[in-house]
Structure formats: C-alpha cells, structure tokens
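Removed from the display is one protein chain of the complex; every other protein chain stays in position.
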C-alpha cells in the first residue's frame, strides 16, 4: 500500500488555490494550475453515470480554458455574481503513472451582486488527476460531476 | 496532554469514507466501517439537549444497520434522491479506553433525481467514538445530532 501522506498538503492546497482564484475573481489564475495538455470537464451526475458524453464545459487543454475565460470576460453578457466554494472530504485514492487520483465533495453558493440573493448553485464530487511537477502540483485532469441535472440558466463562471 | 496528531489522517479518512459510501450509493459499505457491536444513532438537537431518548434511527449493532439498509433497498417506496455530505471541523477531543472521541460538523444537501431540486436536508454535529483496530479504524459509536427539529418527510437513507 502506497503512503500518500507526504502529498496530502500539496494536493489539498492546490485544490483550495483553484477555488480561491474563482471566488476572488482571479479566474484567469486557474489556467496556471493545469498542465498545458490538461483537461477540465463539468458534467452532470446523470450523464456521467450513464456514460453519456455531453458536458457543460469540456476543455481539452489549458488554451481552451483560457479562451473560455476570455469569453466570460469579453463576450458574455450576464448578471454579475460570484461563487463561494465549500470543499470537503479530500481523498487520495490511488496513483496512475505519475498522477495521483484524488476526489473531494464540493458545494458552491452563488451570490448575485445586486440583489444579494444567495443559493446553492451546485453540489457534487470532483475527480482529479494531479501531477507533482518541479513547478509545484498541477492538474492533469479535473472532472466536476454535479448532482443535479438542472443548472439554472447558463453557467458562466467555471466551477 | 495526549498527542492525537498521528491519528488525524486515519480518523479523517474514515469519516470521509462513510460519507462517500452514502453519496455514491454504496450505502451497504458503511456496515463494514462499524464494529459488530457498534452503535449508530441519529437524533435531533432538541431531544439530545433535553436528554430525551427518542431518535430517528438507533441501531445497536452492525446487523441492525444492515437490516435498516436492506429495508431501504427492498421495502421502502420513496422518490429517488441522493445526498452530498459536506463535513468540516474534525476535532479529536479525547480518549476513553481504546476509543478516540471525535466531533465534526456536517451539512447534507439532498438532490431529487427526477426534478433536480436541491435543498439543505440536515446540518448538525456528529459525535464519534473511533477505535484503531488491526483492520483499520472503525466506528464504535456514531451519534448524529441534527440542528432542526423538522426532518422533511421520512428519512430513508442514513446520514
């Protein structure tokens, strides 16, 4: 049995850093946390359980993710809002080649800037593949599986 | 003062494993995480504070818990739904004999499979007695104390 203990803090802090970047409206920073060839996918539990391919977001590399965020900043018109990530249950379940397999649960509360309305926007489980590079820990793959089939309106800001 | 530091990871991962088993619809797996003579109780804060005995679930051993889950699978008729556990504040507060006393806060979001409706199903504090056996950490006792006196409809899936 492999001892993952030495990796827990780095893995945890990488996952937290991603959440902070989004919550603090520095969304661009998440693109520095994925490998150039890294993948970022957001999919419903319903589709994931049935192995249906449709995803809400599916970026095959960091450049696509940067593009998505640029579109959020420049092209999309939407009511200003922000997220708050509450994460729990970080678990390193295994290792494939050089990447650690990690899961955790997430709950994201969305607050509308103008009205102040808060609601649970998404809950679910995230499946990560994390590589410890000389430049620090990086995501090779992030798969967010959200519990509800219903995403209110369009999802603008990445999870 | 006893140093609980060496036990934190195992305690934490046991608590997380229980939550994952339920969230991932492998509820049967929780029965392998309690001692044969282990106890599992779910009670309202109102009753707990007044030392009133009534509990929503009170299994006195692993066999009773297995029975409860079998009934959920075979006998109960209910609208399909699942939980998402968000846990925080894991704290080892003491040791009685061989078992560690542990508390943490929980928040459980329930999602209805068909409508996609999400709601905060329960929040509260969990009091655990955890024993480190040669087979790994196990629960000797789990007491979930939920904050609200109101549990919507029947509680089918254990917390």
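Should a chain be cited, it is by its letter among A and B, assigned in written order, with residues numbered from 1 in that chain.
Just so it is clear, a residue touches a chain if its C-beta (ideal position, glycine included) is under 8 Å from a C-beta of that chain, and two chains touch if they have at least 3 such contacts.
As the structure is a computational prediction, the values presented were derived from the model and not from experiment.
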Hey, which of B:86, B:100, B:143 or B:159 is the one touching the hidden chain?
B:86
Sole touch to the unshown chain from A:30, A:107 or A:126: residue A:107
Pick out the residues on chain B that sit against the missing chain.
5, 8, 46, 86-91, 103, 105, 107, 120, 123-125, 147-150
Can you list where chain A touches the absent chain?
9, 13, 16-17, 19-20, 23-24, 82, 84-88, 107, 109, 111, 113, 115-120
